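Pasting in a structure now, in structure tokens, and then I'll have a few things to ask.
Yeah, one chain of the complex is gone here, protein chain that is, but the others are all in their spots.
After this line comes chain A, so read on.
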Amino acid sequence: MTKVVEISPTTRLEGHSKLTLKVDDQGIVERGDWLSITPVRGIEKLAIGKTMEQVPKIASRVCGICPIAHTLASTEAMEASIGCEIPTDAKLLRIILHAANRIHSHALHNILILPDFYIPGTEKKFNLFANEQPARSVMARIVRIREIAQTIAAIAGGEAIHPSNPRIGGMYHNVSPRAKQKMADLAKECLVLVHEQMEFMLDVIRNMQNREFVEVGGKQIPLPKKLGYHNQGVMATAPMYGSSSLDDNPTWDFTRWKETRPWDWYMGEVTIDLEDPSYPIGGTTKVGTKANPQMESCTGVPTYDGQPVEVGPRARLATFKNFDEKGTFAQHIARQMEYPDCCYTILNCLDNLNTSGKVLADHIPQGDGSMGWAANEAPRGSNIHLARVKDGKVRWYDMLVPTTWNFPTCSRALTGAPWQIAEMVVRAYDPCVSCATHMIVVNEKEKIVAQKLMQW
């Protein structure tokens, strides 16, 4: 008999989300809904009427984790709308900034997932904050990788967290030859560390894949071989940086994207009739509580060719590098495999960077209201910003951030997993829930959503 269990909030990810799960007698998920419960903030509306220079600054604040990805995607969406090509050296600095962002974000994600995993060859779960080895040296390595990547980001982007150097038309400043050398030295040191980290993580992940059970809340939970499998497609715009509507051959198609209402996608009202007080942390939702994912979800459901798609490292590797593994562990593996590429990208860009080259376009048009979009491959996947700029002012703005794409796909991928490890499936997407939260305005027939629901 189907029962409903709810995990709310989910933990060790960014922002607030929850899982409403219909499970069978064995506790296996028959249908899972993963939804954002971070309040809707209406960032796109706030952008309207602001100058094209202001909006990237605003966009960078939607989340504390990926200001770099949002600054770059937003800036380039403005440039795409006004038709402004930027100098090569400015682009190189942006790619360096972007790759550094991916390194420190992936390293952060290692911290978030490792407590789910076992130290290879032992029955001991990882506690990165323990003093014993290997936890201590792994944590020290992760911290150093993050320190290096943030420092490279600070040099190329002007600041480590909210990059101040990118601007419409290019960058404010080029870097000095000394700064270029410093970035190269750091990237070389980082390359050694990320190789070690990648190999370590691959061991840990493969070790987990070979396990039959995982312990959650003091119970042994079977670990399915096809954990996190789904039949949806993948979407990626580039292996490393991204694409925009200014490209000769853009790798994302605006016309293939549609946004559906959450109440056409998620399950309706259900009553929780299964609870487990021993589930970490603090147990699941109490029996008798009502849940209504259709009404509670704070994101729209974006589709590509009419279907939800997966974005992120596995999608990038599947699209561009013939990576053919599927599921939760494949996502983890793909993420680790991206580490060295980021360092090589930084080193290649530095090789080509002319520190005397100009970094600002000669002419910055003010825009005629044309639609422009820019996608960058943020650590979590395709981060697409769309804008219409006229006379220097933003007339329309939208953000299709990675986790928005992944919410419905991951919901499908929950089917077949024991409910106690549903959070492991979610975490593999490296969710960034806060910036994924935005209000949709049209349904699949381009109609405005019901007024009653807008008021809610």
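To be clear about the criterion, a contact is a pair of C-beta atoms (placed from the backbone, for glycine too) under 8 Å apart; a residue touches a chain by one contact, two chains touch by 3 or more; residues count from 1.
Following the convention adopted for this analysis, contacts and distances are computed from a predicted model.
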| item | value |
| --- | --- |
| Identity of the absent chain, which is to be given by its UniProt protein name, from "Winged helix-turn-helix transcriptional regulator", "Coenzyme F420 reducing hydrogenase delta subunit FrhD", "glycerol-3-phosphate dehydrogenase" or "ArsA family ATPase" | "Coenzyme F420 reducing hydrogenase delta subunit FrhD" |
| Hidden partner chain, touching residue among A:His104, A:His230, A:Arg261 or A:Arg316 | A:His104 |
| Of A:Ser36, A:Gln150 or A:Gln197, the one touching the omitted chain in the full complex | A:Gln150 |
| Candidates A:Glu159, A:Glu196 or A:Glu275 - the one touching the absent chain | A:Glu159 |
| Residue in contact with the excluded chain [from A:Ile28, A:Ala179, A:Leu274 or A:Met371] | A:Ala179 |
| In chain A, positions touching the absent partner | 11-15, 38-39, 41-43, 46, 58, 60-65, 67, 104, 108, 112, 143, 146-147, 150-151, 154-155, 158-162, 164, 175, 179, 182, 434 |
